[in-house]
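Yeah, one chain of the complex is gone here, protein chain that is, but the others are all in their spots.
Naming follows writing order (A, B and C), and every chain is counted from residue 1.
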Amino acid sequence: MIATAGTMNREKLLEQYLTTRAATQELCAPLQVEDYVIQPMADVSPPKWHLGHTTWFFERFLLQGFQSNYRPYHEKYEYLFNSYYESVGDRWLRPDRGLLSRPTVKEVYEFRSVINGRMKEFLESVPDSKRSQFDFLTTLGIHHEQQHQELLVTDLKNILAINPLRPVYRERISNSPRTSIPASKWIEFSGGIFELGYAGNEFSFDNERPQHRVLLEDFALQDRLVTNGEFIEFIQDGGYSDFHHWLADGWYAIQTLGWKAPMYWEQLDGEWYNMTLNGFRKVDQNEPVCHISFYEADAYAHWAGKRLPTEAEWERAAKTVEDSVVDGNFVESNAFHPVPLNPNNRAKLQQMFGDVWEWTSSAYLPYPGFKPEAGAISEYNGKFMSNQMVLRGGSCATPRNHIRSTYRNFFQCDKRWQFTGIRLAR
Amino acid sequence: MIATAGTMNREKLLEQYLTTRAATQELCAPLQVEDYVIQPMADVSPPKWHLGHTTWFFERFLLQGFQSNYRPYHEKYEYLFNSYYESVGDRWLRPDRGLLSRPTVKEVYEFRSVINGRMKEFLESVPDSKRSQFDFLTTLGIHHEQQHQELLVTDLKNILAINPLRPVYRERISNSPRTSIPASKWIEFSGGIFELGYAGNEFSFDNERPQHRVLLEDFALQDRLVTNGEFIEFIQDGGYSDFHHWLADGWYAIQTLGWKAPMYWEQLDGEWYNMTLNGFRKVDQNEPVCHISFYEADAYAHWAGKRLPTEAEWERAAKTVEDSVVDGNFVESNAFHPVPLNPNNRAKLQQMFGDVWEWTSSAYLPYPGFKPEAGAISEYNGKFMSNQMVLRGGSCATPRNHIRSTYRNFFQCDKRWQFTGIRLAR
Amino acid sequence: MIATAGTMNREKLLEQYLTTRAATQELCAPLQVEDYVIQPMADVSPPKWHLGHTTWFFERFLLQGFQSNYRPYHEKYEYLFNSYYESVGDRWLRPDRGLLSRPTVKEVYEFRSVINGRMKEFLESVPDSKRSQFDFLTTLGIHHEQQHQELLVTDLKNILAINPLRPVYRERISNSPRTSIPASKWIEFSGGIFELGYAGNEFSFDNERPQHRVLLEDFALQDRLVTNGEFIEFIQDGGYSDFHHWLADGWYAIQTLGWKAPMYWEQLDGEWYNMTLNGFRKVDQNEPVCHISFYEADAYAHWAGKRLPTEAEWERAAKTVEDSVVDGNFVESNAFHPVPLNPNNRAKLQQMFGDVWEWTSSAYLPYPGFKPEAGAISEYNGKFMSNQMVLRGGSCATPRNHIRSTYRNFFQCDKRWQFTGIRLAR
Partner (left out) sequence: MIATAGTMNREKLLEQYLTTRAATQELCAPLQVEDYVIQPMADVSPPKWHLGHTTWFFERFLLQGFQSNYRPYHEKYEYLFNSYYESVGDRWLRPDRGLLSRPTVKEVYEFRSVINGRMKEFLESVPDSKRSQFDFLTTLGIHHEQQHQELLVTDLKNILAINPLRPVYRERISNSPRTSIPASKWIEFSGGIFELGYAGNEFSFDNERPQHRVLLEDFALQDRLVTNGEFIEFIQDGGYSDFHHWLADGWYAIQTLGWKAPMYWEQLDGEWYNMTLNGFRKVDQNEPVCHISFYEADAYAHWAGKRLPTEAEWERAAKTVEDSVVDGNFVESNAFHPVPLNPNNRAKLQQMFGDVWEWTSSAYLPYPGFKPEAGAISEYNGKFMSNQMVLRGGSCATPRNHIRSTYRNFFQCDKRWQFTGIRLAR
């Protein structure tokens, strides 16, 4: 965990702030100016928008929120960089973010730099009486920026992947082992009353709280993620053309959208290839399958005669291996793609953290007694609690210190541009 | 309950079959031929399609399913009257059902009549060895037809309501009491481990099973439904224009669709009117509010500082008053609209059954261990378990013997052409 | 010509009125009530709408237009039956005409009957001082009703043709000759200054006037219409898949809409069939091709190395055979489909009138000096003079006395539900 919800040492907070801000820019290092600007589909935001929006978040909720006489850096930036805060006012519409050539990338970096300076100055001078709320919102802003680091990676993947020139973001750093992955095993968990959700003193999002009791029956999880090789069996068995495996909405989606494989996959001469951030290459059978929708995850589970875990089951299991977070394949490993199971890892339950977000069978709904944060920040999570499913565990695009066992990610059933995959339950 | 899942007396089954089939046609008595044909929106099916589809269900799954040499009544009817059974084959697309002038209404009634005759004959002669499966499917067909009775009522309401000539389906039979409804009271329920779902021997749908344990905390429900008068307070307080109360999807929906009141409401000279099956009239403040979406139910609850019940809470409470089913305002009462609370009713928890389907805060998901029925019938419920919310309790368009405390209805969050309303929880 | 633009004998005018009104209803005789109600595509209006709209035209512009104290038959009918007259006020939207079950067909016939009575009465009593304008508008109303007779036929063809049950409107009355049609010949016309447009004393539409001079070079027209057999050669030669023959908009249209043959054609076992008002049957090679768009007509001409005639060329040629109108295949012949060339007909230039409307290469634009009629009637023709092409000659759904050589019909380039065909020029 990178920050407590309460007050902390000013130097430590500043350091976390600056480290996080720098990490965002580090992710952009391989980009050309042109890559920052476009938006191939409505879900994707141009990288320069992420750079501006995360900066605006600090300007709006910290600098402006705490200083009545604060003069914004630019009068139009709030309009351009507000994402969805109705409390804050009108905004440039999301599907049109790729229609803006200005501000230029250089101007956005200047904006970042100036706000960083102001944040540093203000952080050193904010009166103690306001420290509690200030520290909380700064910490929230840091986690917010981390979330956008992940989106930045998945969005620029989309920007590069739809381009017929197939640009490489970063060269692949390692090769997959030649030997194939052993068959998955079932790890058993006993049922009982389980405390679901976050109850500690570190930072957590409002949607992880309050911790509350749930009743679990005995269950088992696969010890590892489903691989590309296993998913290809599903494809080869006609999985995408047999309606029996599919939810009605999912069947409609694959008919309408013409899906016959995970996103970014392409078949050439009978062989599956996929576009990755390391370039276009053959699908590696040993890697965890990724870029699949909830519908595909659910259909795969049906085909396999199994099911997806509930979020409570997943969290129950993850609590037993929470320390393994440090071993996961996160954004810091610079793989930018899920990697095959490490054969030297002797843990029973593996790949719970990192690699791919794991679809659960749980709808994204408020926990009993859910209370959104106060103020405009109340719009952060709560208003999205319909028509989405919960995902758990983080991915290869998640910063390591951003994830925890109680963390709830959420997407609509048909989304697949994130690094999303499958672990089966029974 | 009208039928057991097991075998029963042949005469009794036949009687239930014929009674149900006749009831469907009775509901159509007030219609003009033209009313049977049209489809004002994709959700609505033309009445003659309901008449044909329910008949096809018996022909396909009983007559044809049990007799290898069965010759269908008409070679094209399966194509025209299959709703969504992929197992059965191609079909005329749902949004285009209103584009078919033929078969004529008369021809569809002939189809019904002939199939009734064949069912009677076959029901009397089906060998005992096949009785178990035959009885089950016949019973399912009867419940299926009852579901379509409800849809028939709500669909023809839409057909009449969008017409500028404002046709009346049936005259209103009673007037609302002049005195206003007393304030709602909270009925407390204690928590604990509760058995959710159906476990009896009568008919039930697969989605109500298996019965399983859930943990409930203490909770309270309103003793009655939210009224039009109460909902008007929400409107007058700016409920539809304050984003704070709304889920993001809901806010988007009301912006896009221009909703400012329940469906079928219209404001004339500052007064609210609504189109009902009894014609166009002033909104009765004492009647339960209806024709609202999940989004509106949820926003109302937020505005009221309360919440919607979970389906487990609702069922837990309903079990205490299951006998009250016989007192509810169902289709048999011929009101075709929710009615005000009966002042003479002394029960603590009222209007749980009938009047309006009550939106719950539970997503429509499979119960743990859910097993769909075998064969084509497996498509009946399971494949719709995404992007929908559960409703409970039946409505003024539900046949009385069709409903029970474990019954799960489900619709997307933005649907409101059904008789749908609100009961708050806390 | 059925009526002069000036005043005429009252009895004669009444007779024309009543004859035309009766003819409309005669066309509906084979319909079932259900056929009157639906609208399979936005271009099509339900037959009962045509019956009501033509009646409303007389009520609005004659009965109400000439009598200040006139009380409309029904307060909502103007809203329901106004087609596109902005001057008249709001109206039910065209694409939604098929969503109205009421008024019933019976009620619309009653409306017709009552208005006929009122027209008869008023026609006998209108003061002479108003006769000129009254007669003009009545005559316009009669021609207007004739135009809707044609639309009624083409619309009900669509209603029946999209139905999988393939209903027959009227049985075919004659068989095509077994011998094939002789090759077409070129009829030469000399150029010079030609007077284009109408300048007589009978009724004409404003868009045919004023007569004006145009310069024509020498040209030639085919002596007959292009046949199905000839069009099949185009298809078999890959006409629909070779972009060279197509306008860019046409190529886009056939890609998007998947056109590979004329409307209502279907290929079964390598043989072309088409749905006609006489039922589903093999395509008759000798019949003129019909139900093709301007794009297809233009592509066919390109493939044939020829071109479509301009409207001036067509009219120049038609003037030489204007008497042949009486021999054409019009709605009165009850064929309801174009028929093969009559081998006994010895005229040089054949099939100029009736059978199919002939696409010209002329855009539908105002003639120099064009003056729309005064008042609301000004909206009749002029406002549609963009993005449409001119068609000439009438079809098998046109009343014989409705057509003349100067008559300009017009449709968008992609429309093909009318009886539209091809005559080549060079």
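Keep this in mind: contacts are C-beta pairs under 8 Å (C-beta built on N, C-alpha and C of every residue); 3 or more make two chains touch, one makes a residue touch a chain.
Bear in mind the structure is a predicted one, so any value in this text is a computation, not a measurement.
The missing chain, though absent from the view, touches A, C when the full complex is examined. Shown as candidates are C:276, C:329 or C:361; the residue that touches the absent chain is C:361. Residue C:387 is the one among C:19, C:201, C:345 or C:387 that touches the chain not shown.
In the complete assembly, the contact with the undisplayed chain comes from C:247, out of C:114, C:165 or C:247.
In the full complex, chain A contacts the hidden chain through residues 32-40, 76, 79-80, 92, 98-105, 159-160, 162-165, 167.
Residues 84, 86-87, 193, 212-215, 217, 243-244, 246-251, 294-295, 298, 361-363, 365-366, 368, 378, 383-387, 413 are the ones on chain C that touch the missing chain.
Definition applied: only the chains that are shown with their structure count from here on.
With chains as nodes and touching pairs as edges, the resulting graph is an open line. In this assembly, the C-alpha centroid of chain A lies 39 Å from the C-alpha centroid of chain B. For the pair chain A and chain C, the distance between C-alpha centroids works out to 60 Å.
For the pair chain B and chain C, the distance between C-alpha centroids works out to 47 Å. Multi-chain contact residues of chain A, defined as those touching 2 or more other chains: none present.
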